[in-house]
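Shown here: the complex without one of its protein chains, the others still in place.
Going by the order they are written in, the chains are A, B and C; count residues from 1 in each one.
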Amino acid sequence: MTDLRTPAVIVNFKAYSEVEGDKALRLAQTCQEVAERTGVGIGVCPPATAIAKIASAVDVPVFAQHVDPCKPGAATGRLTAQLLRGAGAAGTLINHSERRLRLADIGAAVDMCRSNQLTTVVCTDTASTSAAAASLRPDLIAVEPPELIGGDISVTDAQPEVIENTVTAVRRIDDGIKVLCGAGIKTGRDVKRAVELGAYGVLLASGVVKAADPVAVLADLVQYL
Amino acid sequence: MTDLRTPAVIVNFKAYSEVEGDKALRLAQTCQEVAERTGVGIGVCPPATAIAKIASAVDVPVFAQHVDPCKPGAATGRLTAQLLRGAGAAGTLINHSERRLRLADIGAAVDMCRSNQLTTVVCTDTASTSAAAASLRPDLIAVEPPELIGGDISVTDAQPEVIENTVTAVRRIDDGIKVLCGAGIKTGRDVKRAVELGAYGVLLASGVVKAADPVAVLADLVQYL
Amino acid sequence: MTDLRTPAVIVNFKAYSEVEGDKALRLAQTCQEVAERTGVGIGVCPPATAIAKIASAVDVPVFAQHVDPCKPGAATGRLTAQLLRGAGAAGTLINHSERRLRLADIGAAVDMCRSNQLTTVVCTDTASTSAAAASLRPDLIAVEPPELIGGDISVTDAQPEVIENTVTAVRRIDDGIKVLCGAGIKTGRDVKRAVELGAYGVLLASGVVKAADPVAVLADLVQYL
Partner (left out) sequence: MTDLRTPAVIVNFKAYSEVEGDKALRLAQTCQEVAERTGVGIGVCPPATAIAKIASAVDVPVFAQHVDPCKPGAATGRLTAQLLRGAGAAGTLINHSERRLRLADIGAAVDMCRSNQLTTVVCTDTASTSAAAASLRPDLIAVEPPELIGGDISVTDAQPEVIENTVTAVRRIDDGIKVLCGAGIKTGRDVKRAVELGAYGVLLASGVVKAADPVAVLADLVQYL
């Protein structure tokens, strides 16, 4: 059954041309279709401009790609936790490698999201920054080893210890925090291996978004979950 | 008649609690109502999460509060000109005082918006930064003297020369660029005076957004346009 | 005896006009004088432009106010750990409230400093960001509760629990990391109380730098250490 709070798979739409205009809605519908067919919790992470439409039209948890650590007020060009919640978001990524935040701002953002019932996924790059993020008490941590981002290397072949070390380090701080593997996931076998190493799920992007047949790719990726 | 490309009045919704959820749509409808009644071009500038709904439901030009100077692609948490255009935006603010950009990024953002048919409003703080911005060829420049932002002082009482100097400096570079007065506008009389000093219109925010009766306030503000 | 690696008192010179030109050197000599007289380890933290001269002329540990998380190379306007070390610095502040860094950059900066034998003092704002910083393994953590920075309130009167909670949270992660109290220290009694609450020492600034008689103020502050 789809877990609206902490889906095991989150598809990050980024700012790819494949999700401009109505295409984001269609990709979200694809994710819903695979989620319903397979029973795997799949969340979507569209650009901010597409959150409201997807949240009202599709039955999948919608995550923002970023939240600004600002209170409601004079904050032009910023998206508060309240604005995301008001648009229908279920949660948000925080500190993605393409949108890094300062340490104090991550702490503030997590707190603001918690007060607004948004699930938080803090992105990190190493086992030690994952441990650091764990002290801020997010719901999930997505570790993205920089050397695997955007490449063709599979994390489970190249660096299985990154996942294991991250899971161990995070559990030492707070064993209620779930770890996602956020890079180096190419196939269903990678997902399976990540879960065997202790990950709760995966954060995906181009492999799904830019796929010629996203349904097939996504179905393959979640098959062992 | 409402000018969809360069409205004389733009209402910046910022991230105020008054525009969370469906409230942004209602404020946009208020702006449309006053625009139709008075014949003054009024644009709205909602949070990114509200652009698509307003653009599809309300007949006013919709401006984003910010655009990231990024190409479509792996740019998590960023809004490209293409994404804004795909959501139905007519234009965008760039370099607002609450969301400053680097000089090279302003130039890149203006160029990207131009290629995507988005009207550009570059915000500046002095006559000399306005002249600098003019060399980047935006459609409009909104000058916001820092000492007037958020205060109770009227620009036309306190610093009429800021508007005059900005208009002169911008025209010297490119007399096709329109100047908005972006701070210190409290009443219709201020708007009138700003226009007499050479401004094309005004960029408003809290005075309208936080008003008990936005229709009355907005109608008062645009009465001499 | 002066501890060159982890002094119990660090005086942050900031960018005050009181430390321009040769005045930074004279203030460092004042710190040395009090350190020698009292036997308390006192480090100085001058602007980057003054590090080399102080390090060669005064026998106190010299800390930089900031290090950039960059490798040696094409990094104009950046100060690497190697450059600081080459100038004679013994260590550096990282992530001061006036110079915040992104989480991943704090981790990278701490690692780069460790490789270059620089003592690291990571500044934080709450007990939870202090715990987060502890996972990055700096030598010291200086907690600066934002509500006390630059104010007249004494931390030990207003918020003794911030120190206690921070010390507890940091020790839980790594009990080899020393905690400095970085704000709200006005008198020797405050220093004494901070130490009783578990702090190793204090990070001082305006109270010393802008004092009419820095020797007297500093001597008062360190009297119970």
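The criterion applied here is as follows: a contact is a pair of C-beta atoms (placed from the backbone, for glycine too) under 8 Å apart; a residue touches a chain by one contact, two chains touch by 3 or more.
Worth saying up front: this structure is predicted, and the values here are computed from it rather than measured.
Shown chains touched by the hidden one, complex as a whole: B, C.
Checked against the full complex, the one of B:71, B:137 or B:210 touching the unshown chain is B:137. Of C:8, C:50, C:90 or C:173, it is C:50 that touches the chain left out of the display. Of the listed residues C:8, C:35 or C:70, the one in contact with the hidden chain in the full complex is C:70.
When the missing chain is restored to the complex, the residue among B:62, B:148, B:169 or B:204 that touches it is B:169. Where chain C meets the missing chain, the touching residues are 12, 14-17, 19-22, 47-53, 65-66, 68, 70, 72-80, 82-87, 93, 96-99, 150, 205-206.
Summarising the interface, chain B meets the missing chain with residues 95, 97, 100-107, 124-126, 128-129, 131-137, 169, 173.
Note that only the chains that are shown with their structure count from here on.
For this pair, chain A with chain B, the centres built from the Cα atoms lie 33 Å apart. Among the residues of chain A, those touching two or more other chains are numbered 97.
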